[in-house]
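Removed: one protein chain of the complex. Kept in place: all other protein chains.
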Amino acid sequence: MVMDLHGKLASMGLELPAAPKPVAAYVPAVRHDNVIYISGQLPLLAGKLLATGPVPSAVTVEQAQVAARQCVLNALAIVDQMIDGDWSRFGQVIRLGAFVCCETGFTAQHLVANGASELLGELFGKAGHHARAAVGVIALPLGASIEVELAVAVTT
Amino acid sequence: MVMDLHGKLASMGLELPAAPKPVAAYVPAVRHDNVIYISGQLPLLAGKLLATGPVPSAVTVEQAQVAARQCVLNALAIVDQMIDGDWSRFGQVIRLGAFVCCETGFTAQHLVANGASELLGELFGKAGHHARAAVGVIALPLGASIEVELAVAVTT
Partner (left out) sequence: MVMDLHGKLASMGLELPAAPKPVAAYVPAVRHDNVIYISGQLPLLAGKLLATGPVPSAVTVEQAQVAARQCVLNALAIVDQMIDGDWSRFGQVIRLGAFVCCETGFTAQHLVANGASELLGELFGKAGHHARAAVGVIALPLGASIEVELAVAVTT
C-alpha cells in the first residue's frame, strides 16, 4: 500500500499537478459510499493539452501513451484533494475507461491505454490493477487525443 | 433537497415525460444497493427524436444541448418511476456519461453535455453535481445526436 504517493512519484520523476478544474458544468469527482468517481480527464499539463488530434495521424502511439499517463496524474490529483492527501485512505483502482481519439482502422487503443494502466500498476502495485474498457472515438473535448475516467475505492 | 421535482420542473416550463420504454432487450434502469443505474437515454420526446445526425453538420451545438436536456428528463422519468415519485428518496447524481454523435474535428462535446449537466444543477443544486465523461462518437442508435446515461444515489 502506497502511503507516500508524492514521494513515490518524485522517485519516478513525476509529480501531481494542481487538481484540474472541470472545463464545464460538472465537478471533478463525486464520492459515493467508499468509491470516488473521477470525471473524464484530458491530458492537460499546465493548462495545455499534451496531445491533440487523432492517433496515429496527428500523434503517435508513444505520444498518446504519455498523454494517457498525464490523464491519470490529473485524476490522482483530484483524488489527492478529496482524501486530503492521506493516501493511507486509498483502497484500490476499480475501473478505468480510456477513450482514444483515432482514425478508422486504428487497432491499438489498448496500447495507448497502457500508458494509463501501467502508471497505476507502478504506483500502487496490485491495488492499482483495474478493470478497463479502451475504445476508439471520433473526437474529444478541446480536440484532446485521449480522455480517461477512473473509479477508485477509498476508506471513509 | 428537492422534494417536489414535478413542481420545480413546471416552474421552469418543463415536465417529466412518460418513462420511455427501452428500444431493445434490456431494462430502463437497475437498482443495486442504493444506486440506480439508468440505461443510455436518447433525446426522445413523444416518441420522436429531438435531434438526429452528427454535430455540428446536422444539428447545432445549441440544438444538441436541448437534446441533451431531453435525455436527462427521460432518465429522471425513469428514476421517478423507480422511487414511486417520492423525491425525498433522491440522494445525488453520481455520474453522467454523454456520448455525442459528431464529425471528425468537433471539439465541443463538453458544451453539448452541459445541456444535461446544467439541468441537473438547476434541479438539484449541489446534489445534482456529478462526475462526467463526455466523448464524441461516430454514430448512435436510431441516428440520435446524443445519448446520456446516469447513475443516481437513492435511499432504500
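Each chain carries a letter (A and B) given by its place in the written order, and its residues are counted from 1.
Assume contacts are C-beta pairs under 8 Å (C-beta built on N, C-alpha and C of every residue); 3 or more make two chains touch, one makes a residue touch a chain.
Just so it is clear, the model here is predicted, and its values are computed rather than measured.
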item	value
Option from A:V23, A:L45, A:V66 or A:V135 whose C-beta touches the chain left out	A:V135
Residue, one of A:A19, A:V35 or A:V61, that touches the chain absent here	A:V35
Residue touching the undisplayed chain, where the options are A:L45, A:A58 or A:L111	A:L111
Interface residues of chain A (partner: the chain not displayed)	34-35, 92-96, 102-111, 113-114, 117-118, 121, 129-138, 151, 153
Where the missing chain touches chain B, by residue	22-30, 32-33, 37-40, 54, 97, 99, 101, 137-143, 147, 149
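Here is the rule we go by: only the chains that are shown with their structure count from here on.
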item	value
Gap in Å, rounded to a whole number, between the CA centres of chain B and chain A	25
